[in-house]
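One chain of protein is taken out of this complex; the other chains stay put.
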Amino acid sequence: MDKKYSKEQLIGFYETMYRMRRFEEEVFEFYKKGMMPGLAHLYLGEEAIATGVCAALTENDYIGSTHRGHGHLVARGAELGKMMAEILGKEGGYSRGKGGSMHIMALDKGILGANGIVGGEIPIATGAAYTAKYLGTDQIAVSFFGESASNEGTFHESLNMAAAWDLPIVYVIENNLYGISVDIRDVTKTIDIADRAKAYGIPGIIVDGMDVIAVHQAAEEAVKRARSGNGPTLMECKTYRWQGHHVGDPAVYRERRDPNEKASWQERCPVDCFKDKMIEQKKISEKEFKKLEDEIEAQVQTAVKFAIDSPYPDPSEAYTDIFA
Amino acid sequence: MDKKYSKEQLIGFYETMYRMRRFEEEVFEFYKKGMMPGLAHLYLGEEAIATGVCAALTENDYIGSTHRGHGHLVARGAELGKMMAEILGKEGGYSRGKGGSMHIMALDKGILGANGIVGGEIPIATGAAYTAKYLGTDQIAVSFFGESASNEGTFHESLNMAAAWDLPIVYVIENNLYGISVDIRDVTKTIDIADRAKAYGIPGIIVDGMDVIAVHQAAEEAVKRARSGNGPTLMECKTYRWQGHHVGDPAVYRERRDPNEKASWQERCPVDCFKDKMIEQKKISEKEFKKLEDEIEAQVQTAVKFAIDSPYPDPSEAYTDIFA
Amino acid sequence: MREILYRDAICEAIDEEMERDDRVMMIGEDIGFIGGNFKTSVGLLDKYGDLRMKDSPISEAGIVGMGVGMALTGLRPIVELMFSDFLLVAADQVVNQAAKITYMSGGQASVPMVIRTPMGAGRSSAAQHSQSMQAMMAHFPGLKVVVPSTAQEAKGLLKTAIRDNNPVIFFEHKMEYSNKFMIDDVVEPIPFGKANIVREGTDITIVATSSQVMKSMDAAAKLEKDGISVEVIDLRTIVPMDRDAIITSVKKTGRLLVVDEAHEKCGIGAEIGADVMDDVFYYLEAPIGRIATPNVPLPFSPALEFPIIPSVEKIIVKVKKMME
Partner (left out) sequence: MREILYRDAICEAIDEEMERDDRVMMIGEDIGFIGGNFKTSVGLLDKYGDLRMKDSPISEAGIVGMGVGMALTGLRPIVELMFSDFLLVAADQVVNQAAKITYMSGGQASVPMVIRTPMGAGRSSAAQHSQSMQAMMAHFPGLKVVVPSTAQEAKGLLKTAIRDNNPVIFFEHKMEYSNKFMIDDVVEPIPFGKANIVREGTDITIVATSSQVMKSMDAAAKLEKDGISVEVIDLRTIVPMDRDAIITSVKKTGRLLVVDEAHEKCGIGAEIGADVMDDVFYYLEAPIGRIATPNVPLPFSPALEFPIIPSVEKIIVKVKKMME
């Protein structure tokens, strides 16, 4: 399967996943230490998805993101320091502290914004795809969202239009089984959300969201379809989040159906399993991994320091940027 | 096919369809004479649908209706005089002139309201189905709406919940091809809206909406499914409206694809074809039809007179009924 | 009297009303298994079962619309919207449907539904999770709008809301949920439209809503030391509004300050000022004042958020200025 991947690419996958992982572990630390205002929704466990999908994109493509958006940003190469500072509400943040974790925008990376409204970003990303078609560029858009967001009306309206007009977009569902506490199986009859593609006459595919290679391959195909004018794809990635819905959620609801649910998913950790496999297959050595990890650690620590050192914005900042 | 129908039932079908037809022709006259405030959306051409579906219901069932709601009301036995008076904005109307054509409610007939917001009534009817399940009655709900309403987010959200919870409801799509002027084929990729049922894991069926018997048979099955606790059905009836979107619409947009479109549908008139067939099959005689038509004519004329004679509401009425 | 958390007072009100009346039920996101995002319905799923405590998919328009349908057909639903900002996702169902059906039906129908939802800023929840929507809700006729202050008030007013035959928007301040209050052992329903004079005074009248009542009381206590005698009115309900209480008080004090957390523009302060203007104009010794959230979206960073929202300090400064 993965033989066509160069070592560089494989290293790239790991680098991105590990960077997300470490970045968010530090976010969690900030929360635990009471240094983070508000909350954050961690992407831990889902790293393979943003990594695999974004590796299939060019830098001009657009991304619609969600409340669980740190991973998407990291995958697009957003600056860790500016992300971290934003999460802490500091002047050095992407939005100078106005947005916070749920609203980090990095327009220079094609990120149209994380979004606090579930389903809110789906039509926005669809609009970006319309722009690409309108201007005749070969850009595409990717809209990431959770399985539960697919129960919002905006999901339906967006996919219908994208399908009708063959817009260059890929809808990526990160199906981690839960909304906050609500099990998707209790509020939706179709087990595979990818089935919903049939309602719009577009391809719907199911992907192992714990396997970055599987995600990347599926994404490449969907991206190609979009870029060549053949319209949208609904790509469902099966995954799991390590933590609760947000940093403060003990996630008691997950043992309802299966007490081993979390453990069995964690055995399939996208970061560790990839690493083990690469070592086993002698594609990347332990030493190489170590070096990479150390580099990333340094990046993350630099970001943490940047964020801590960054001052809070001046109160007068509250009154700027209301209008462009 | 129709051998199981008693003469009484067959006469009933015609009676209802013809009543709708004549009622609305009079509404149109009111408009042309400048006697009707605002507008009305005529059901002419679509009579077989409400007739066939409502014949499969009991009087305790609930109906969610739309801007094109007169047919649904007539099919449920709403009083023609009170309907007509409402359409003219008179004191004798169902809502004493406060609602008008687009908002006729007849709660005593299970009509939860016509609705001016496309898609607005779908979750409301779904809520009525929830009530039936909650109270353990054997009532069901029917939600009527157009093919274009199926592009509203509320359609999606409602069908998802009804499916997940096996609610006793039948969703009846009156697919007359157009929103106002927009051809559904230009804004939706799936030709059959019934395909959308697949997204919710419920049955989706396609019915000839010009044939009251076909509609009734399909509805009976869907109603049975709902009533026996097996959940919703999406039932798409293919139909056509004789007039423009509303009484003032010349409907120029219909000749775009096929100049004979309207004529070819009119050949399949649900009222006339049914009558011809019954006569041909010697199920109902011309004389019997004549008698029925005369009776209905009298009812309609009584309603017209009632509406004309009814006074306008007193201006103070504007300030009542804001709260229950 | 006993001590209680605000959130538990809410839960008690729901529980007692569900016990009293079988038709009372609740639907919302994460209200069941985990007992609500803000823990306002803990234990109720176990007690009342899944049909009466319905964990919903993320479909705000859908669940509010279902609530309308349930209310029209005999149930008394409580719909929880996890944040009041999401009223905007469901705005059509709230404003075009729930609020207008009684009127449009000429009084045939009533919609006994409560939408409970947390309001307010102060948690670094940023622009999409911190809004106070009471002014928008009050602007549209047909909705009752409740803004309780203490736990006692919240419990008593929620009981009234549940027993009311109209759509009621019930705002719980999210900064109060974890606060302790003293509460009567038995709390009776508190009538709507009857303001509560929580402190008598002679120099200035403060009309406050929700948490601002407590802030105004703090301010009043401090202002007393400066020799300023403040009368504080807890408005309780914005619709219906107790004009008489306000007018009587202002005639006595000659000054009126309104403190409410919604945005200032077209807000509650503007409305109350305009509403009582004709009656108090010739008694006024200073222009009517208002403290509200200024016309900027809510920022994330606490360094920006706290300075802009109403505070004890701001009330004191404003009162002193009005006394000059």
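Lettered A, B and C in written order, each chain numbered from 1.
We take it that a residue touches a chain if its C-beta (ideal position, glycine included) is under 8 Å from a C-beta of that chain, and two chains touch if they have at least 3 such contacts.
Bear in mind that the values here come from a model prediction, so they are computed numbers and not experimental data.
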Among the displayed chains, the hidden one touches A, B, C
Per the definition of touch given earlier, which of B:G64, B:G81 or B:G97 contacts the omitted chain? B:G97
Have a look at C:A13, C:A91 or C:V232 and name the one touching the chain we're not showing. C:A91
Only one of B:V187, B:C273 or B:L292 touches the unshown chain, namely B:V187
Of B:V118, B:V247 or B:I296, the residue in touch with the unshown chain: B:V118
So that we can see where the missing chain sits, which residues of chain B does it touch? 37-39, 86, 89-90, 95, 97-100, 102-103, 115-120, 148-149, 151-153, 179-182, 184, 186-188, 252-253, 256, 312-315, 317-319, 322
Provide the residue numbers of chain A that touch the chain removed from this figure. 62, 64, 93-99, 103, 105-108, 112-113, 115-117, 120, 122-135, 141, 153-154, 157-158, 160-161, 164, 320-324
Can you name the residues of chain C that touch the chain not displayed here? 85-86, 88-89, 91-92, 94-96, 99-100, 103-104, 126-128, 135-136, 138-142, 239, 262-263, 265-271, 273-275, 277-278, 281, 284, 286-288, 290, 295-297, 299
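Everything that follows uses one rule, which is that only the chains that are shown with their structure count from here on.
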Please compute the C-alpha centroid of chain A, do the same for chain B, then give the distance between them in whole Å. 45
If you average the Cα atoms of chain B and of chain C to get two centres, how far apart are those centres in Å? 40
Junction residues of chain B, two or more chains touched: 153-154, 157, 160-161, 164
Would you please write down the residue numbers of chain C that are in contact with two or more other chains? 56-57, 59, 61-62
